[in-house]
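Accompanying notes for the structure given below.
Note that this complex is displayed minus one protein chain, with the remaining chains in position.
Entry: chain A
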């Protein structure tokens, strides 16, 4: 039952924030209650799609009316090094009559048609609000299709109205655990295989840290799900360690993989220089504990020393150009405190940071970086207040997701995209240098002086 599954997800022993709650609060779930008329953000289906869409070689089929897929296909900037099949939009495009008669037959035919034309290793079928409301049994259809067509057809039961995007990420993870992981036994299992959970290869960021791992002889068995192939995900249970990136999204999957396959996991981040180093250390430690060559520890330290020195040296020239510039950080997924550190290192002043989706631990770290000034830590800033900050000169630049970009731009203020739609990767050492370079390019762009001058007739 979906209801039971969601209730189970609301109790997560692996999540510190969840464990700090009372039983009653825990039942309410993780998302804050939404205010009608003042809500923003994606639905549960959106979250499931974000978590699973990056699997590149499968058909992602959405069972619902046109809005769910027609308004969103091929918009997530997750890169592939191989198959492009994941970029096609597949939907049953439910019509009036399907609502009346039920859409199960249409869904079954759609699965058959997709397999016939594209011959994928698997089909993922996403339930939506309307399919759920009229009682279409997606799980039964997928089961029948799997048996008759001989291709795994994986149900993803995360209709929009059951909750937030975050819940959707986690329900997506549940589908992988239940139907995919552990279904394939690879013949090349190694002592230095790891998985990275909650990594979506946005703007090709995998290429910013996969080479670092490769230099240490560590193989990324599977990124869940950035640039993943179906068989890689199915083989993920053979890895020796799991790293959880976007912790609130897939920590439950990591915990369950630990319980079932004895794969230890840790939460870490590749955003920020010291975070990247910490992550590499943790990976090496776990692998050595599980029997990898003990020299890995020293080799990792050597690599960290070399890369850190190189990164700080590359940041040096930006100091003069960015010193004292006031920046507002308004992020969701990217860990803000490690970004704060990098910005401060090049001499920028972080005048505010949002901790909307951060864990208590992350918020505490961010507060420490900001010198304990609680005023600088905001839960959410209204667009009106944000606009005033730019107009009053309290902030000279904003780093945020696309949703709030026009608040900055219409206030004639530089803005940099650091959300999932971005086109530049900011991961690991090279990524952080690139981010600072981008900040420099934006904040010191010649347009600002021109467009802030009034028209000649207004003087």
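The working rule: a contact is a pair of C-beta atoms (placed from the backbone, for glycine too) under 8 Å apart; a residue touches a chain by one contact, two chains touch by 3 or more; residues count from 1.
Going forward, contacts and distances are computed from a predicted model.
One chain of this complex is left out of the view, and of "1,2-phenylacetyl-CoA epoxidase subunit B", "Nitrogenase iron-molybdenum cofactor biosynthesis protein NifN", "RNA polymerase sigma70" or "Metal ABC transporter permease", the protein name its UniProt record gives is "Nitrogenase iron-molybdenum cofactor biosynthesis protein NifN".
Across A:41, A:211, A:291 or A:317, the residue that sits in touch with the chain not pictured is A:41.
Of the candidate positions A:7, A:84, A:101 or A:119, contact with the hidden chain is made by A:84. Screening A:58, A:122, A:142 or A:162 against the full complex identifies A:162 as the residue touching the chain left out. As for the chain not pictured, it touches chain A at residues 34-46, 61, 64-75, 84, 87-96, 98-99, 106-107, 109-110, 113-114, 117, 129-130, 133-134, 160-163, 383-384, 387-388, 402-403, 406-407, 410-412.
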